[in-house]
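What follows is a set of notes on a single structure, which appears directly below.
As you look at this complex, bear in mind that one protein chain is not there, while each of the others sits in place.
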Amino acid sequence: MPLGVKIAWSLVGVLVAIAYGLVIAGIIRKVMARIQGRIGPPVWQQFIDLGKVIFQRTATRHGWMFYLAPIFRAGGGIGLYLLVPVVIGVPALSNFSFDGDLLLVMYFIFFGSLGMALGAADSGHPHSPIGISRGLSQMTAYELPFALAMVAMAAEVHSFSIHDIIMVQQGGILHWNILTNPLAAIAAFIAFLGMNMYAPFNIVGAPQEIPVGPPTEYNSVFLSLMMSGRAILAVAKIVLYMDLFLGGAHSILEAFVKTFIIYFWSVFVGAVFPRFRTEQAVRFFLGWPTVAGIAGVLLVLIR
Amino acid sequence: MTTETSELRRRVQLWFGPQHPGITGNMSVQAWLEGDTLTAGVTHVGYLHRGFEKLMERRRFIQSFPIVCRICVPEPDTNEYLLAAGLDELSGLAAEVPQRGRWIRTLVLEMSRLQMNLMTLGGHIGAMAMGAAPNWLIALRDLVLDRFEELTGGRIYHMFITYGGVRRDLPEGFAERMEANFRTIEEKLPLVDNVIFDSSVFRKRAIGVGVVPEEWVDEMSLSGPIVRAMGIPRDVRKDFPYEKYPELDFEVVTTTGSDIYARAWIRRQEIAQSMDLIRQIFRKMPEGPYCAKLPNMLTWTIPPGQTYVRAEATRGEMGYYVVTDGSDKIRRVHVRAPSYVHGVALLERMIPGTNIADLAPLMVSLQVCPPEMER
Amino acid sequence: MDTKPQSTLPVLVEPPRGAEPHAPLGRGYFLGETRRQQPLPMRESLAKIKNWFRANSLWVMAYGTGCGGIELRPLTTARFDFERFGMAMRPTARQSNVLIISGYLAVKSLKRVIRAYEQMPSPKWVVGLGSCTINGGMYWDSYNTINRLDLYLPVDIYIAGCMPRPEALLAGFGELMAMIKRGEANGWNHYLENFDWYKENQKKVINDWNMPDYNW
Partner (left out) sequence: MISKLPIFGLAAVVARIAVPTLATAAGSLSAAHLLGWLGGLTAFGMTLLAVFQEDMKKLLAYSSVGQVGYVVLAMALMTPLGWTAALYYAVNHFLFKGLLFLAVAGVIYRTGVRTFADVGGLIRRMPASFIAVLIGIIALAGVPPLSGFAGKWLLYEALMDKGWLFLTAFMMFASVIAFLYCFRLIHSIFLGQLKDEHRQVREAPWPLLLAELLMIVPILVLSVRPRVLVEPLQHLVTGVFGVPGVRFASATTMTTSFGYFNAAAMMAMVVVLVVVLLVILVTAGAKPTKVNQLDIVYSGELPPSPEEVQYAWAFYRPYEKAFAPLLKARVTAFWNGVVDVVEGIADAGRRFYTGNAQTYVLYSVLFILVLAAFGLAR
């Protein structure tokens, strides 16, 4: 496939992914509302919010680094999405996944977070660095079980290529990594809770403590870019998990179903828990999720 | 080259409030943060000051009742009762208040304690960002508010208890509808217990956090659930019985630990206790008139005198010091509000060493009610 | 003779405690370079579509200024649930569009409310809740409250009552949404056009005025 066509397809894919991320976020708001006994907003509420935020008549900014946070947040999300194959066997939807491997993807997750932190800190609001300090602390903590799981996955196929990891899982549900190495999967899925920032790990934006953390000063068009970045980042992460543990997807429908299931795991946990304190969250991840990850790696070594 | 970093630069000044979702109303805590620990905090009030005590000096006795219930917005009935009881006592009307009137007063007081505790229990976990339980509990509280509306005509402000008794009798079938509501509440409460008291995260966050030492009780005149959470059975309803509480059968709920968890547990038990008491009240309430024959409200004067009346609000001991001078207006009234003690003195003393994440749960568990602090 | 045009802004802002300001007093810390006076009539292309988006996504600032705050809890939670109309609470002024003045305003609160209002991005709307915002309600003779809110802030819609039930609030917000869709809720325009008048009124009641003058 020529590069131009591929870029065009990827662009379409990015737009679809943003829309899908917004729809998922809308469904989550609905589900959360139903758990709380409310009716909840319409599922397309996120689109209305996005439109409203873009159509804001005035905007304020601080220094020039202020621009960086939304750009890095959205750039990190889009970049991550572009590096992960969405549907196997369809070149149009496999994006640029052959230009990078699992390590690159892992570090691209940090690209968004770190860039966002840098930009948000420029606003000069004390809530931003406090939120960032919490967020980065938690990020390092869930990184350990996540890294253990990644290492286990990669060691199994002796390759860091996501494509290879998907290929080894073909041939039925029993070949999926979630069943062949459940311990590593447990570690990774608990790390996923921390990544998604739902309770009990939503310590970054904690409204009762530091409303609303890093994006406190963001408004108007900055906020809209941040919202779309968050949407696509969520989609990219669940696609990555689908590829690693649920055997990838062969059709768009399968991708929708699998990603949806993965995402709702964190939502259902988040609906019924209060929030950890920062050091409690860090200690939690360094506790038994790490043990599960170590056991997962041992499982690979024994085999 | 290397200079010692000044105290000013080690700390960050943060304002919790007035515009802050973690604060329990329109008040603010100016706090200093070092790392993630608050090193000092000052409570600021005045955002809600209306000068009630002054306003009442310009109003006739009956005109004071609509004002007085605004002193604590979520639990107005204690204020109404206290003003009514003070005026009863000073005017000599106390002897004429009929028995049923007293029972209905007790009923209203317990209902208001019930709805306030339902809301505060949700606040405990809501301050830790758990959305479901507060939603359920506020929906349950709305059931009690429905009964209030049926009884008094208002959801929040009732202006129901007056001198000489109450404004009207119970409507037909009130007890049955209340019982139906109680059954709904009792059905839902185990679920709430499950997500609050059995939640490992809540236990981690709440046990051992925000401990009030026992020596402070008399030193700072603490009262209410804060004291009962230390194991001291102190309750105005038992110690200085008023209205029909002596005829009701209940034990003061106590526990040990004196932390956020213990105070939440006390509130949970008091919800059950309130429902039990209301059932008892319905059983024991006699028929009869609900109000004494009242004098002409426009010309009524009360002979000079002064008195202090007290009652148990959900936050602790609430007291009114009422002075009359023989005219048709109150000469002076002073409100002894538990939130003032807990929200200004106790909170400021507890802030040093508190984690920034624990301030909101701490404020909820001390049950600070800003309008009551400022009057 | 100094020919540089003098600032038309009065020097209002005290430097923070313990600081020796390098910038001219009143400009360095809080003020932008120019005050942006935007006469903003609602004459823009796509106005209808934009207004539809704005009306269906009202973000309310989480600031309970008075007693009315107690009915905002039921409004947001299970029984009345205003989120089904696309409304949500936002904890920061920079991201909110609706400011609910829930009841009476003490003078001290008024100062904070004005500051919060001026930090909100436009379009922004003010909802006056309860009788106290209309004429002072039962605190008409209190020494510490203001009686008429619209002397100090442009109120788009009043919801009368003491206190109004959540249903009344929902009806009020429904009316506000309809006004926004029709392009009639232009309180913020009015504030900008009559900025000096509003400031004069505000300074009349707030004695220790140390607020920055900005309006965007």
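Order of writing sets the labels: A, B and C. Residues in every chain begin at 1.
Note that contacts are C-beta pairs under 8 Å (C-beta built on N, C-alpha and C of every residue); 3 or more make two chains touch, one makes a residue touch a chain.
As the structure is a computational prediction, the values presented were derived from the model and not from experiment.
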Query: So which of the visible chains would the left-out chain be touching?
result: A, B, C
- line: Among listed residues A:16, A:31, A:106 or A:272, the absent chain is touched only by A:106
Message: So one chain is hidden, and I want to know which residue out of C:54, C:112, C:165 or C:199 touches that hidden chain in the complete assembly.
response: C:112
Message: For the chain left out of this view, which of A:48, A:86 or A:121 touches it?
response: A:121
Query: Of the residues in chain B, which ones touch the absent chain?
result: 1-3, 5-6, 8-13, 15-20, 28, 30, 32-37
- line: Per the touch rule stated above, chain C touches the missing chain via residues 15-23, 27-33, 36, 63, 92-94, 112-113, 115-116, 119, 121, 210-212, 214, 216
Residues in chain A touching the chain absent from view: 54-63, 65, 67, 70-72, 74-75, 78-79, 82, 96, 99-104, 106-108, 110-111, 114, 117-118, 121-126, 129-130, 132-134, 136-137, 139-141, 143-144, 147-148, 150-152, 154-155, 158-161, 216-217, 220-222, 224-225, 277-280, 282-283, 286, 293-294, 297, 300-301
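Everything below uses one rule, namely that only the chains that are shown with their structure count from here on.
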Euclidean distance of C-alpha centroids - chain B vs chain C, Å: 31
Query: If you look at chain C, which of its residues touch at least two other chains?
result: 62, 77-78, 91
Message: At least two partner chains per residue is the criterion; list those residues in chain B.
response: 20-21, 135-136, 139
Message: If we count contacts the way the header does, which residues on chain C are in touch with chain A in the complex?
response: 36, 38, 40, 50, 53-54, 56-57, 59, 62, 77-78, 81, 83-86, 88, 90-92, 94-95, 97, 121-123, 216
- line: The residues of chain C that touch chain B in their complex are 18, 61-67, 69-71, 73-74, 77-79, 89, 91, 93, 104, 106, 108-109, 112, 116, 138-139, 141-145, 162-163, 165
- prompt: If you look only at chain A, which of its residues touch chain C in the complex?
  reply: 29, 33, 36-42, 45, 48-49, 51-52, 55-60, 207, 211-212, 216-220, 223
